[in-house]
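Removed from the display is one protein chain of the complex; every other protein chain stays in position.
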Amino acid sequence: MIPLVRALPRPVAAPGPAGVIALALVVLLLAGGLADPRFFSPAYLLQQLHTGAFLGVIAIGAMVVILTGHIDLSVPWTLSAAATFSTAFVGAAGEGAQGELGLLVGLAVGAGIGLVNGIGVAYLRLPSMIWTLAVNMVVLGVCVLHAGLYASGSRPSAVMATLGGGWIGSLVPNAVVVWMVLSAAAVFLLRRTVAGRCLYAVGTRESAAWLSGIDTRRVLLGAFVISGLCSAVAGMLLAGYANQAYQRMGDPYLLPGIAAVVLGGTSILGGRGSYGGCVAGVLLITLITSMLSLLQVPEAFKQIAYGGVIILMVGYYSRRAAAERA
Amino acid sequence: SDTHMPECYTPAAGSERVIRVEPRRGPYRIAVANGHTGIPWRMQMIRSVKAWAAKPENAADIAELKIVSTGADVAAQIAAIDNFIQAGYDAVAFIAVNPKAFDAVIRRARTAGTVLVSFDNPVDNPDVVRITPEWMEFEGAIKTRAVLDQMPRKAGTVLEVRGIPGNSTDRDRHAGFRQVIDEHPEIRVVEVVGNWDTGTVQKVVSDALAVHGRFDAVVCQHGCRGVTNALLAAGHPKVPVGGDAENGFVRALAENGIPGISVSTSPGQGPVAVRAAIALLKGESLPALVNLPTPHVRTADMKPGVNYFPDMPDTYETVSGYAACGPDMVFTPDELMRQSADGN
Amino acid sequence: MPNDPAFLALAGVAKRYGGAVALRDVSFSAGRGSIHAILGENGAGKSTLMKILAGAVAADCGSVTLDGRPLRLDGPAAALREGIVCIFQELSIIPDLTVAENICLADPPRRRIGTIDRGAQRRRARAVLDALGCGSGLDVRARCADLPLAKRQIVEIAKALARRPRVLILDEATSALSAEDAERVMRHLRRLREEGVCVLFISHRMHEVDALADTCSVFRNGEHVATFPAGSRTHDEIVRLMIGRSIAHVYPPKPERPPPAEPYLRVRGLARDGVLKGIDLDVRPGEIVGLGGLDGQGQRELLLALAGVLRGTTGDVRIGTAAGLPSGPRAAGGPGRRIALIPEDRKTEGLFLGLSVAANLSFAALDRLSRCGIVDTDAERALVAGLAGRLAVKAPDRDAPVATLSGGNQQKVVLGKWLATEPKLLLLMDPTRGIDVGTKQEIYRLMRDLAAAGVAILFHSTDYDELIGLCDRVLVLYDGRVAARLSGAEITEEAIVASALNLRPAASAAGSRRPHREALA
Partner (left out) sequence: MIPALRLLVRHNDRALAAWALLLALLLLFLSIHPRGASGGVLAAWANQGVALAFVAVGQTIVVLTRGIDLSAGAILALCNCAASALVRGDPAEVALGIAAVCLIGAACGALNGLIVVRGRIQPIVATLATGAILSGVALLVRPTPGGSVDDRLADALTGTVGGVVPVSLLLLAVLVAAIWGPVRASLTGRTILAVGSAEPAAYMSGLPVDRAKVAAYALAGLFAAFGGLFLGFQTLSGDPSVGASYTLNSVAAVVLGGTALAGGAGSVAGSIAGALVLRTVGSLIFFTGLDPMAQPLFEGAVLLVAVALGAGRLLRIRNRLEVFR
């Protein structure tokens, strides 16, 4: 496999994002463990994986979009909309086989919103940060109107409930399995497929990619559709986990999703980043948030710690990159 | 001084202040300025206002009813109220995005002769009628005490699930909880922040369970369906849970026989506030600070179709209105659902 | 003024990038009032050395003294304060600012309150451009982004002159200039020499070196191998110093007569508002057709239009089996046409600077290297190895970001990237810009081999030598029309210059005569 960029600088082998975060995770766990040994309990760690899985699925979409040098701010309401409409369908169609078609409805909603995002960014060449923001508001509007018109069901289908909330035995949460499967797909996409190469190329220099005979517009479109689908999956998993779909259920996931990708060493400018880091980033964010809240740290200091970690980590990456350059 | 419908508009303990304005003849132009959008409670509030206004006996008093949702930005909500004042509306009922931010606009309203009524998250200003649950009593004397009652032994660890930090309601409710719980020094309290969001609540409660293993009771502000989800998922013994009145939570208590209490801040506050505005315009006097009776029900007394509705969405607020405020203040689900897309 | 030969002196300067050594223990000096040519193959370290002088790169060790004073060159600002002004291989003008703003960029005329006096700024810009003699037809109020590369390079030069340098460094600053503008710039450089400026001058065009330099220094693999008075050595000797071997003939022999095949590219009446005014041309498989002419006569637009980059171009065009212009590069590269366009600006159009050499080389050919969307990495490796070898790309390793390659080697990667698509029609925009003689020779041979293998090549160059030495036929454009079609023996400098200026050949003698020379050897 030919790496897109050199994995490690030859002379100074400073650890990369994944390594650093692994380190950070260990430190965090030790620190937490000293504060309260129960942080070591497998129950707790599995719990972190479980809640991390939702963020992880979202981060996959976020990373794909960020690799192209864009950003998707429509995650919150794409997630809510997918959950709302899929559960509404279940409510209308009733439980059982036909109710499970709600899964497809949810995916369709996600893909549809991704399509709108993509058309605006790739074909109309509008800045993603604003276009997706506007799309987010429109989807919010649609959901409010929908809720205003119909008292539709908000309960997940059996499959959603199992995937979102169920466990394999009491060993592994199904959501984690879903996350792992999607992760494998993501890795394959990014490392082995032409599409993956195109994502990196477009993110590095779209004009050059276009002149190389790539329809860069379709690449961008695809990236946003993937992001929409990931949000939709996360939404339905979350509905299954919470046994209900409810409005604003996506709000807590936008910034952590982006932060996880960035902590994972993906360049916000696009073109650089590896999926391993992204996973590590998700785990780090999940663990930090959870530990701080369990240690009863006041919100103010949570926020401060959150920002501090990002600055430290990303600052380290950029210094390391600089060291690599000269 | 005798105020209008004291059984509904009960003056808050220790507030003698009464508000009365120059009566004027109806029908009146009324506006409702809501803040946050995309929150089920707010949507049901809007619905119940429309349902109430649609009843013929009330419709007679209302020349125009305008309802707007301005979102989280305080500047936008102030602008909305200013515009209604400018447009000469007789009264504006509003849920403040922030209880401190409205002194200036309240002054402008007084000079312009527009009647303001603030509800749910009341403003800190004695010059307007404020209609609200008594949050400390709500969370403390009612919810927390009921939870304590249902604890077999008044000892062990209680989990408190708080709301959005920096919000004054969260502050007051926490104070109420503390007031009661501190009477029991042998009870240990673990505090987590759920942001009034079901998913977040479920996540933090699950974390807390994973770490602390077992709790003897849970007191939750809002999004409490997340608590029952977490408890059931963890196979936690059925300890008392105090929470909100969303259909999902009440159902979870009732159907799983989890001891506890559902305490409601009903969206019915909307029509109660609008009716207060009309009463003022008609020359009635009202207490400056009204504490609404707080509907609540314990698991033992919960009945399907009354306290929870198997075929309604989980986010439906089971207490549609304030019975104490009269027959016109209770709404059936389908009565509310009918109030949807017809423009106003 | 005393012409002290050690006006600018470097001692023991070394620079390594990670593993790659760019400069090792370089000592070097240049005199006031002299023009000093810096020669060396791609990757020899020339630019690195100049960047060190300009404060853009910090040397690992060594010292720089100017006029006997040791300098601390932390950052370009410091160097500029010392009067060391550098015109980089990579253009350093600001696209969104106007010509005037760029020329007076860092020290504009200011009013007492410190705000910029834009009127005075325009006047100063005009003055500099006029002094340079290239100002004609250049509106100082125009945004630089709207200018063609050559004009931008002129602004770049004017910008440097506006700073009144004591030491002026040109790193291939003339590589994109038309012969005429290059001539004017050289005249101005001579004037500066008279004024006592120390000019350091990097170029891969030997004739420019001949025409300008008093002294030459040759670099090789980051070492300073020799310094000698200009003209004291033959080109062949110099080339041997540069690349360690001599090159008998730069240009491969042309085939006797062009193959009598059907034209692969057939263009009739190609027009585009104001730029192209009805161009007819044929290119047959196996034929190398050159595009000459003054800068901005439509050469670039012609090539871009053929690759489908320009919209609203009309004309009757047939490429291979396909009729009409492609709707974009994708269509152009498709099975029907098999066009490859080697773009002009490698940094923004040719390369993915952040990605590895390998990823760049294979990118354009990925659909050949993949089955149902999955990249066959073995095939990819093979292809990359092949190309890198064939073009002798000098890189630390193939997984290094292309950004870390020297200018010339980046250009080689651009070439390789499109050769990988095995095109049938090759559109080249100044492909040898900034490439050293040795590599040029390889590339010329490569092009000839491709032609021999049946590829049709349309080739735009700002360097007349190439047109003369390499092409079977040359079309000279003037004002969007074909001013002359030269073939075989008609392809002479006089003929090209004459028709470029749209003159009759006779009159050309007056026009621009350059010290005549045979092509390197």
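For this structure, a couple of remarks:
We call the chains A, B and C, going by the order they appear; numbering starts again at 1 in every chain.
We take it that a contact is a pair of C-beta atoms (placed from the backbone, for glycine too) under 8 Å apart; a residue touches a chain by one contact, two chains touch by 3 or more.
None of the values given here were measured: they were computed from a predicted structure.
Considering the entire complex, the omitted chain makes contact with A, B, C.
In the complete assembly, the contact with the undisplayed chain comes from A:S267, out of A:S227, A:Q244, A:S267 or A:S293. Across C:K15, C:K159 or C:R433, the residue that sits in touch with the chain not pictured is C:K159. Within the set A:L29, A:L45, A:A108 or A:M137, the residue that contacts the chain not displayed is A:M137. Hidden from this view is one chain, which touches chain C at 54, 56, 75-77, 79-81, 86, 88, 90-97, 101, 105-106, 108, 110, 113-116, 141, 143, 145, 159, 304, 308-312, 328, 349. In the full complex, chain B makes contact with the omitted chain through residues 34, 37-38, 43, 46, 66-76, 78-80, 82-88, 98-104, 164-168, 171, 340-344. Residues of chain A in touch with the missing chain: 73, 120, 124-127, 129-131, 133-142, 144-145, 147-149, 206-207, 210-211, 255, 258-259, 262, 267-269, 298-304, 306-308, 310-311, 314-315, 318-319, 322.
To be clear about the criterion, only the chains that are shown with their structure count from here on.
Averaged C-alpha coordinates put the centre of chain A at 44 Å from the centre of chain C.
One finds 73 Å separating the Cα centroids of chain B and chain C. Among the residues of chain B, none is found touching two or more other chains. Multi-chain contact residues of chain A (touching two or more other chains): none found. Only residues 17-19, 57-58, 307, 309, 328-330, 332-334, 341, 343, 348-356, 358-359, 362-364, 366-367, 370, 373-375, 377, 380-381, 384, 396-401, 404, 417, 421 of chain C touch chain A when the two sit together in their complex. Only residues 1-7, 9-11, 192-195, 197, 200-201, 204-205, 207-215, 271-272, 324-326 of chain A touch chain C when the two sit together in their complex. Interface of chain A with chain B (complex): residues 36, 38-39, 41, 43-44, 46-48, 50-51, 140, 143-145, 147-155, 165, 238, 241-244, 246-249, 251-252, 290, 293-294, 296, 298-300.
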